Every structure is written in structure tokens, then in C-alpha cells.
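Every protein chain but one is kept in place in this view of the complex.
Read from first to last, the chains carry the letters A and B; within each, the first residue is number 1.
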Amino acid sequence: MNVTIKTLGLAAAVGLAAAPAMAQEKLKVGLLLTLSGPSAVLGQHARDGFQLAVKDLGGKLGGRDVEVVIVDDELKPDVAVTKVKGLLERDKVDFVVGPIFSNVAVATHKPIVDAKTFYISVNAGPSNLAGKSCNPYFFATSYQNDQNHEVLGKVAQDRGYKKVYLLAPNYQAGKDALAGFKRHYKGEIVEESYTPLNTLDFQSELAKIASMQPDAIFTFMPGGMGVNLVKQYRAAGLADRIPFLSAFTVDETNLPAQQDAAIGMLSGSNWAPNMNTPENKKFVAAFEAAYNNVPASYAMHSYDAALLIDAALKATGGKTDDKEALRAAIKKAEFKSLRGDFKFGANGFPVQDFYLVKAAKRPDGKLETEVVEKVFDDYTDAYAKECTATN
Amino acid sequence: MNATLLFVQALNGLQFGLILFLIAAGLTLVFGVMDFINLAHGVQYMVGAYLVAAFSAWTGSFGWALLLALPSALAFGLLLEVLVFRHLYDRDHLDQVLATFGVILFLNQGVKFVWGAAPLSVPVPELLSGSVEIASGLLYPVYRLAIIAAGLVVAALLYGLVNHTRVGMLVRAGASNASMVSALGVNIQRLFMIVFGFGAMLAGFAGAMVAPILSVEPGMGDNILILAFVVIVIGGIGSIRGAFLAALLIGLVDTVGRTFAPNLLRLFLDPAAASQTGRAIAPMLIYIFMAAVLFFRPSGLFPVKR
Partner (left out) sequence: MTELAETPSAPMPSLATRFEIVPIVLFAAFVAAPLFAMVSGAEGYVLSLLTRVMVFGIAAMALDLILGYGALVSFGHAAFLGLGGYAVGILASHGIEDLLVQIPVALAASAIFALITGAISLRTKGVYFIMITLAFGQMLYFLATSLAAYGGDDGMTLASRSLVAGSSILENDFTFYWVCLLCLLGAYAFSRSVVASRFGRVLRGTKENAIRMEAIGFQPFRYQLAAYVLSGMMAGLAGCLLANQAEFVSPAYMTWQRSGELIFMVVLGGLGSLHGAIIGAAAFLLLEEFLPEILHGLSFFLGEETRAHLAENWKMVFGPLLILIVLFVRGGIMGLLRRPHHG
């Protein structure tokens, strides 16, 4: 921990200003998630995961009673900024946990870290927050956005696919996804196809794929787009002939709608519900009992975020006023992550393992992703080296 | 780009256009005959899809689900008519826009309330689940051909209904001069209900037909509503013929533009710039097309005289 004198002084000043110790007061955590609109299901997984963790910890984090304030960012960045100000100044939250989407993260990053409040992302990991604009108050229990895509790029390279067809929605995250795939894949890319955002019908792309006969396709199609693509890919008879590599397309939020069409399709992840640790088994069973669906990685990240806060507060004796001590405790991350190995890198993003996962049907008929093989071990994101902030 | 691919893309454009037509037909009639802007038309499409999803989970058969969903969509449309829309016919357009937007908010949240936020799935009916091989390695799902067939049949029926029956005649008369029809002693209230319920059922039918290939989710009607408005405006409000033609044009412009715009641009730009520009232009194509049509034909392609 190389802490500069300047930040120490600042933190001390802040600590003094908030002097009267509030150890017995309720801890407040703001959940900033997308809970309306077509993408609401992602936010619901994250919300449910966090609340489950709080319940499992007896309604306390780090020994303090906890109040969770949930706000819906409506996936509008400017609305999110106002809601965040409400969380910070009206509700006076000690932590902000969220968001799902990168544009919300980018917009809300500044007000939160400016207020010297810890911001723990449970999904969004935009490149600039991992690199140039990294900040000592920003942590992620998820990943940097590119990493799941890099898994598939590595797999395509290792399996010796010569020609790959890339397909993504025409927006920033789509472009980043394909860039992430290309970081490790060095073969020929027969086509980089961008569809308009919220395209529901991929028939024209499927026709192209069938005529080009690539060795594999890689795609990033979150939400309803992914449901449609998978079903249409299967219906076009391509699923058995051309391997389907994807990220954020075949996951537990989409599988209930994709059903059997998705079975066997490959994806990249830092976790899967079938991972065989006692903590994870307990989590998956409890989540299914409480919410009647198989948890997706969003739920896992946010469950872990609660464990992280709990562990950090235990280390500081429940105190949040000494930011420097709290940060040190967060960085140590002394909790048992559901995914196994977990530690923070210098930029506040995890250094963790990544897996190739495959959609499969469990004996009870529900669908989930299951680990095929480990692809990266203790993997650091590509932007960490651009991070110069001293945390 | 070979001829087969062009053919397949034309089929895709046709199918997309026909779905658009099913939605736009009801919208243009309601608008033309009743002078009523119904933003809630898109959620009726969504409700059709949800109904089929619910019924097919219940009965286990797409055919039965479709049979049950159609009268339910009709009943639902009529319920909305009685509860809300009936009170808005004599209001100005902005009041109608505001109130029907309220209906959208309510129903988008309502389906989430009832069925949850996660997308639902409807299996493709067994009978139509195969594919036909159009060229070597190029499969085309039978179900999509079925959508095209169903769309064409409905279009033909609609054409016959509007042009060769008494109700159709009244509808046509209503579209060009509603007050005259009313003055001639026609029960305009009942005509409105028929038109409205029929439009709602068509939208519901479109939703039901696409449910097996698209994901059924809250808000699925919002973007298609905008496209349906684009269609009826290009076609000329109140004109079924115009809506049919405009829907097919939009379907083709969208599909063909997505596939071939970068290739066309490559003729006079270098490849990197072409794909960059192509990507930027592709989503705009529909709107550029609409602006161009309205520039030359400010009342659409087939303006209904009034």
C-alpha cells in the first residue's frame, strides 16, 4: 500500500469532520441497479444476490445493522446521476453498490468518488475505469468488460480455428467485445458484422454465416437479442455445424427463454452455478429456494460485494469514518468468494480465474452454465497497467 | 454476394415487412377511421405475444395457444376501448397521445408484474420446426415461411374485407369522411368498436406469430410501434394498400441495407471507411427513407382524400 502523504492528510481531515463515531448507527448501502425496462432482469439478479447475502449474514454487515436503499437507474445515465446524489446526500449511504451498465457507471463514477464514498461495481467494468480513470474509491467484484470476451478469443486460438465470424450490436460495448476477442485470437476474421442495437431478427446475418462457412462464430448479444439469436441460430441448423462462442449471451438470465436451443453453446465466465465449493452450493440452493431461478453471475458478484463489505467492516471494527483504513481492509478482501480464488489488483479490479462454460440441462430440467475448462489463471485485465492512481 | 444470398435476404425482408404490415394495418385503420392516435397499439402486439406464451405453457400446443390467444387479444382490445379509448375520441391528438402513453407505461410494467422481467420463450410448433435447404449449406426455417404465408393470407383477406364487404365500405368511407358516414345514419360507435377490436386482434396476431422466433419481453412493442408509425406515414394514413406497400419497402430497406450497405459503399470508399460509414448509416436508413418520401410526397405514397 503506497499511500501518499496528500491523500492521507485528506482522508484524516474527512475522518475528523465526521468525528463522532457512528459504530452503533445503521450501516447504509445504496444499490444502484437497472430495475425497469427490458434489461430489468439483470438488475433483479444483482438485487436478489445482495439481499440474500444480507439475510445470510443475519441482517448485519461487519456487525452493524444494515439498511439497503434500492434505486432504479432506469438505464438513463443522467437520471442515475441525480439518484446517486440522492443516495449520497439524502440517504447518506456508506457504500454504493451497482450498476449493471457501463454507461451508468461512467456517468455516476465522478459524483460518487468525489464524495469519497466507496463504489463497488457488481457488473460494469468499463476500460477507462480500470485504466486511466481508475480511482482508489472504485472497486469491482465482477471483471473488466473485455475479459469474458478474451476467454473466447483464447479458446478460438487454442483450438486452432482458422476463420471466425464476429457478430455484435452496433454500440460501444459491442465494439469493445470484438476488440477483446481479438486480443488473443490471431486467425482470420472473415467478417465483423454489426447489427443495429435491439435487432430482433438475425436471419440476414445467419444467411451470411451459412454462406461463408467459418470454423466458429463469436458473438456478444446481451438480453433479448441473445435469446433471439440463439433460437434462430439453432433453427437455421447452424448450431450443430459451426461452434457458437459467446459472452453475456448464453447465461442464466437468458437460458429460461432460450431453453433447449442453447444447450451446448459456449461462453466465457469467471464463475458458474455448478462450481463445486461448499459456499457456492449453499448459495445456489438458497438463491433458487428464495427466487425460483438459477442465479446468474450478476447475483454472484453482488453476493460477493456484500461479503466484501462485511469482511472489510469486521477488519475496521465496524468503522467507516477512517477511509484509509477501510480501503486497506477492502483491498485485502478477506472473504471467501463464491468463485474461489479472489484478490484485488492495483486498479481495484479482481485478479481471478476465467473459465470456458457451456449451457447444459440439469437433472431437474433447469438450465445452467457449467464449467468446461479453466482458460486463464489469476488473470489481470489489460488496462491495469494504465492505472496510475495510488491505491 | 451471390444470387442465393440476395434471394434469402429478400425473403427475410418480406417476412419482416409482413409482420410490420399486420401491426400497421390496425394502426392505420384506427387512425384513418377514428382520427385516433393509439400509441398503445404496440403493447397490444406485446400482449398477443404474452398471451400465446401463457397459453402454450398451459396447453402445451402452439396451435391451441394461437386459437385461444386471438379471441383473448380481441377481448383485451375491446376492454381497453371501453375503459379508456372510448372517452378519448373527441379529444385532440395530444390528449390521446398522453393517455395512451399512460396505457403503455401501465401494461409494460403490468406484464412484468405478472410474468416477471425475464424474457419468456415459446417453442416453435413441432410441425413447422424443420428447415428447408435453399442452397448447399443454406437452411431456411419452415416456420418463417409459415409467417410469410400467414401474412400474405391475412393481407388478402383484409383486402377482400375492406374492398368487397359492407363493413369495409363503411370503413373506407369513414377513413375519408367520418362525419359524413355518421350523418348518413350509420352507428359510428359500433363501427369504431369493430375497427378497434379488429386492429387489436391483428396486432395480437402479429405478436403471437413472432413469439416462437423472438423473445417475449416487457417493452417489446415500443420499437415496433415506432416502425409501424413510420409505415403508416409512408403509406398514407388510412390506406391499407399504402400500409402494405410501405411495410414491404421498410422490410426490404432494413434487411437489404444492413447486409449490402457496406458492400455498396466499398465501391467508392476504402474498405475500412466503408464499413465504418456503413455501420453508422445502416440504422438510419429507415428514417432517411421516410424523410425522403415525405419530402417528395408530404402526405405519404397513397394519401386518402379528405
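Note that in this section a contact is a pair of C-beta atoms (placed from the backbone, for glycine too) under 8 Å apart; a residue touches a chain by one contact, two chains touch by 3 or more.
Here the structure is a predicted model, which means the values were calculated and not measured.
Q: Of the residues B:V52, B:V230 or B:L265, which one touches the chain left out of the display?
A: B:V230
Q: For the chain left off this view, which of B:T59, B:T165 or B:S299 is in contact with it?
A: Touches the omitted chain: B:S299.
Q: Identify the residue among B:L5, B:L20 or B:I37 that touches the chain left out of the display.
A: B:I37
Q: With the missing chain put back, one of A:V41, A:L61, A:A107 or A:L356 would touch it. Which one?
A: The missing chain is touched by A:A107.
Q: Mind listing the chain A residues that contact the chain we can't see here?
A: Contacting residues on chain A, toward the hidden partner: 35-36, 70, 72, 75-79, 81-83, 85-86, 88-90, 92, 102-103, 106-107, 109-111, 126, 133, 170-173, 175, 197.
Q: When the complex is taken as a whole, what residues of chain B touch the one chain not shown?
A: Listed in rising order, the touching residues are 31, 35, 37, 84, 87-88, 91-95, 97-99, 101-110, 112-113, 222, 226, 229-230, 233, 237, 279-280, 283-284, 287-288, 290-291, 294-295, 298-300.
Here, only the chains that are shown with their structure count from here on.
Q: Going by the contact rule at the top, pick out the chain A residues touching chain B in the complex.
A: 36-38, 40-41, 44, 170, 192, 194-198, 200-201, 203-204, 207-208, 210-211, 213, 223-224, 227-228, 231-232, 235-238, 253-254, 256-259, 293
Q: Across the complex, what residues on chain B touch chain A?
A: 2, 4-5, 8-9, 12, 15-16, 109, 112, 116-121, 123-124, 129, 131, 135, 137-141, 143-144, 210, 212-220, 223, 255, 258-259, 275, 279, 282-283
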